[in-house]
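Every protein chain except one is present and positioned as in the full complex.
Chain lettering (A, B and C) follows the sequence in which the chains are written, and residue indices restart at 1 in each chain.
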Amino acid sequence: MGNSFGHMFRITTWGESHGDAVGVVVDGCPPGLLLDVEEIQKQLDRRRPGQSEISTQRREGDRAKILSGVFEGKTLGTPIFIGVWNEDARGRDYEHMRTKFRPSHADYTYQAKFGIRDWKGGGRASARETIGRVAAGAIARKILELDHGVEIVAYVKQVWELTADVDSDTVTAADVESNDVRCPDQDVAIQMIERIKAARKDGDSLGGVVEAVARNVPVGLGEPVFDKLEADLGKAMLSLPACKGFEVGSGFGGTTMTGSQHNDPFYNAGGRIRTRTNYSGGIQGGISNGENIVIRAAFKPTATILRPQETVDVDGNPTTLEGRGRHDPCVLPRAVPIVEAMMALVLVDHLLRQRGQVGG
Amino acid sequence: MGNSFGHMFRITTWGESHGDAVGVVVDGCPPGLLLDVEEIQKQLDRRRPGQSEISTQRREGDRAKILSGVFEGKTLGTPIFIGVWNEDARGRDYEHMRTKFRPSHADYTYQAKFGIRDWKGGGRASARETIGRVAAGAIARKILELDHGVEIVAYVKQVWELTADVDSDTVTAADVESNDVRCPDQDVAIQMIERIKAARKDGDSLGGVVEAVARNVPVGLGEPVFDKLEADLGKAMLSLPACKGFEVGSGFGGTTMTGSQHNDPFYNAGGRIRTRTNYSGGIQGGISNGENIVIRAAFKPTATILRPQETVDVDGNPTTLEGRGRHDPCVLPRAVPIVEAMMALVLVDHLLRQRGQVGG
Amino acid sequence: MGNSFGHMFRITTWGESHGDAVGVVVDGCPPGLLLDVEEIQKQLDRRRPGQSEISTQRREGDRAKILSGVFEGKTLGTPIFIGVWNEDARGRDYEHMRTKFRPSHADYTYQAKFGIRDWKGGGRASARETIGRVAAGAIARKILELDHGVEIVAYVKQVWELTADVDSDTVTAADVESNDVRCPDQDVAIQMIERIKAARKDGDSLGGVVEAVARNVPVGLGEPVFDKLEADLGKAMLSLPACKGFEVGSGFGGTTMTGSQHNDPFYNAGGRIRTRTNYSGGIQGGISNGENIVIRAAFKPTATILRPQETVDVDGNPTTLEGRGRHDPCVLPRAVPIVEAMMALVLVDHLLRQRGQVGG
Partner (left out) sequence: MGNSFGHMFRITTWGESHGDAVGVVVDGCPPGLLLDVEEIQKQLDRRRPGQSEISTQRREGDRAKILSGVFEGKTLGTPIFIGVWNEDARGRDYEHMRTKFRPSHADYTYQAKFGIRDWKGGGRASARETIGRVAAGAIARKILELDHGVEIVAYVKQVWELTADVDSDTVTAADVESNDVRCPDQDVAIQMIERIKAARKDGDSLGGVVEAVARNVPVGLGEPVFDKLEADLGKAMLSLPACKGFEVGSGFGGTTMTGSQHNDPFYNAGGRIRTRTNYSGGIQGGISNGENIVIRAAFKPTATILRPQETVDVDGNPTTLEGRGRHDPCVLPRAVPIVEAMMALVLVDHLLRQRGQVGG
């Protein structure tokens, strides 16, 4: 269970990392949207491993196929099926994964929960599952752009102890794509890349923070109480592999402020009600207020490292897991398009909900 | 929309702050559970305003009534209705709320979204909505205790810049309740109380962090992919008023570690597979691993302060909101039972899901 | 579980027949709708027992109270709580219900499923549960009327072997209310009333068929595949106590026709595409086509009769259930407003879904 997300724009992902294919079914996409598979491919290419010298070397073409829901170049309003067939899935040595639980991976919990697991490359728990999210997110962001000019930009804000200085109001997608680490602060980006290379050499891994902004979001998205916009954004991010934390606006940092410092004063900006500061991160009472939505997601250092680790085997016997195989020293750059996709999925879902209940 | 939470143990809350009543309907509670209204009342009393000199002075009895779903002292398996009638709702001066948007409240966004709002005391956006959550949570935690001996303890970890030192493995409910600020670190608790009193005197407010631990959680709760246990816990917390951040296990702090530092080695503890460290916070791959589940929720300083603030009125004209009325300088102590309730609701929902799909 | 209905306009009912109260929470109602409790009361009065000499004599005022979601006479967009407190619930002799399973009632299945049941008057399985549906339906039909001029009229089409001749295109609410049996065919209505009186005298009961029509339904409501409009209408009706069958348009009768007889030819009626016949019952491919939606629901004869019946007690011992207490010889007239309410709930839910996905 739990492989679907969204209420009106609902996606269901499927597929194991080393099975035949992975993909997504999108239900609820508005009809009549021009949709070319290359628009989806463009986002998948940003997510794909092996793009640069600092990422994993798994070689996958990750070519998307649309098998339903699009007719003569336009969406039908029926389910859109997008699949990516696995290519690099054969012939590797997964024996250590079969017999030993990799620390801080999902091997043990899947086995304990289901009594069975696909031990090849993490199976369903692999980050390959996010292919479906990115594909669906490409559709979501297109709707948001066309309907309201919404811009979503994510970037690497922090790697290990290195924190970038980025202005979320002005950062562009081009800034993000200007270097391999997808950090728009060029000076810090250079340090991040060096640090990641060092981690690779050490067979170790690094975590960090992705920050994302959505601009031009209409006022009124988000439902009071349980489906607050930040609650759904938080769930979206925390459902990503390796994500351990989420914050919106001032987040944890805002807890050391007083109310008089933190409250965002309203003013009238030529007929549009705005706030002078944006500690709220564009959301008040769970509903977008028209300011930029700013969120951050924390990713732990990747669990796969190339060092010997204490663990147990599937029979519970103590053993040592020898590091081997490929390894991605830092997933943060590749997490950027995934975070953008999840943000788009949440926003478009709430856009359709708002349209349904309130109209407009 | 969005007033329900949970898939198998599903709650729906209703009610405005100054309407006739607030409450909850619980659908999916297992039958045959002994349930006395006083068990619910006990938790509501912990949430109630006016418990101590550091909280708001709104005087409410907050007496729970069960109107359905319980028969001769036991749950029927049918919807459990719990309501609390508002008492302190009349005769106050809400005029400033009617005409002016309070900064960082939900006044503006509700008005913009719905074209109408109940301006008395925040209406649906008021923290009074959480009464239903706490009532339902009291049932959830009883199921968890009876079925698996699960213990849930939350406490104030931080107020403003003051951070407590608490051992989540050993902290008890009694420790938490031993002072007004619900912080088990007695030395820091004294400082917190002084700081809160100062903020009250200033007409200002403070934020902070609530930490919560669940012990004895069975292995296997949580669904892969979108309904990961941390994703649902995150959504639960971020759906609380004033919550701006969430983390599990090492959270944001873990991002500065390397993988070799952060991975939790497995070992065999007398037949039970355990981890030597718990940076994972008891959840791996979205599924509980049997270690303590540890989460933190960040709450911004309360938006209601007793100081003049820049804002606009409902017609968009610039104006000043004069501070007046009652004011809660720090909601953290009262957030403790609410965080516990939400944690219990997520865990019991996943317990029933697991039982349904996998059995056991 | 299973106490909620609808996707965008979602209702949750609660309450046992002889508990403190029964009611409904409506989530997703559009904001800004003028709503007076008397509009709800008017429909509840039509459903109430004891309206005429041919119905049960249970005396209930069934006075609705709105406790949330309406402010200064208008809906807020937040959950609308409507409750009816039970009045006639005390002091009767339910002993036979406690110890013996009434044939064709839900006594046995509830006991077997839940291991417990509220044996007073049927508990949750009582038709009193439909109070919440009728209350919510009153809101739904108001939205439909205001937005699209949709008219919903149900009536008793058949009692026992007596079948009325009614033109669904022209029948009015006034026609329906013109006699106690709510059958617009006045001649047959007289026979029905006589037959019901005879059944009452015999301590026996009668079933029948309610037919309902919705006129002025916009084209395009209903979702392909599982949430076809007739599928949701069917579920709505079959979720009513005692309903054993459902059909739309030609229904079972249409199975003896050939395709060339049954197909509804399209023609252009002054710019609007219409069909010459309406065997489809206003729905094609699961989607409304703008013609009148015509459905029928079959209700079995009421299980409560005043005659001795073979049964077993709660310990499985053979016994005889002596008929006693009040008895409703034919629920059909009171089912009329309930069927209308369910039809309205389905239509408004699909209206909001359509608006959300497709706009307009």
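The rule is short, and it goes like this: a contact is a pair of C-beta atoms (placed from the backbone, for glycine too) under 8 Å apart; a residue touches a chain by one contact, two chains touch by 3 or more.
Because the structure is a prediction, the values reported are computed rather than measured.
J.: Per the definition of touch given earlier, which of C:Asp27, C:Asp175, C:Glu211 or C:Asp232 contacts the omitted chain?
T.: Of the candidates C:Asp27, C:Asp175, C:Glu211 or C:Asp232, C:Asp232 is in touch with the missing chain.
J.: Which listed residue, B:Pro224, B:Gly245, B:Gly259 or B:Pro301, touches the chain dropped from view?
T.: If we include the chain that is not displayed, B:Pro224 is the one touching it.
J.: From the listed residues C:Val181, C:Ile305 or C:Ala344, report the one that touches the chain absent from this view.
T.: C:Ile305
J.: Would you indicate which residue among A:Lys100, A:Lys113, A:Lys157 or A:Arg200 is in contact with the undisplayed chain?
T.: Going through A:Lys100, A:Lys113, A:Lys157 or A:Arg200 one by one, A:Lys113 is the residue touching the chain not shown.
J.: Which subunit C residues touch the hidden chain?
T.: Residues touching the hidden chain, for subunit C, are 1-5, 7, 13, 101, 103-110, 112-115, 124-125, 129, 158, 160-161, 199, 202, 204-209, 219-220, 222-228, 230-239, 241, 243-252, 254-268, 271, 273, 275-276, 279-281, 283-290, 298-305, 307, 309-312, 316-318, 353-354, 357-358.
J.: Counting contacts across the full complex, list the positions on subunit A that touch the omitted chain.
T.: 1-4, 8, 10, 12-16, 19-23, 25, 27-28, 31-32, 65, 67-69, 71, 74-81, 83, 113-118, 123-124
J.: Counting contacts across the full complex, list the positions on subunit B that touch the omitted chain.
T.: Counting over the whole complex, subunit B touches the hidden chain at residues 7-8, 28, 30-31, 77-78, 224, 352-353, 355-359.
Operating definition for what follows: only the chains that are shown with their structure count from here on.
J.: Which chain pair has the highest count of C-beta pairs that touch?
T.: A-B
J.: At what distance in angstrom does the C-alpha mean of subunit C lie from that of subunit A?
T.: It comes to 46 Å between the two C-alpha centres.
J.: Could you give the separation in Å between the centres of subunit B and subunit C, each centre being the mean of its C-alpha atoms?
T.: Taking the mean C-alpha position of each chain, the two centres sit 39 Å apart.
J.: Please list all residues of subunit A that touch 2 or more other chains.
T.: Answer for subunit A, listing residues that touch two or more other chains: 7, 224, 353, 357-358.
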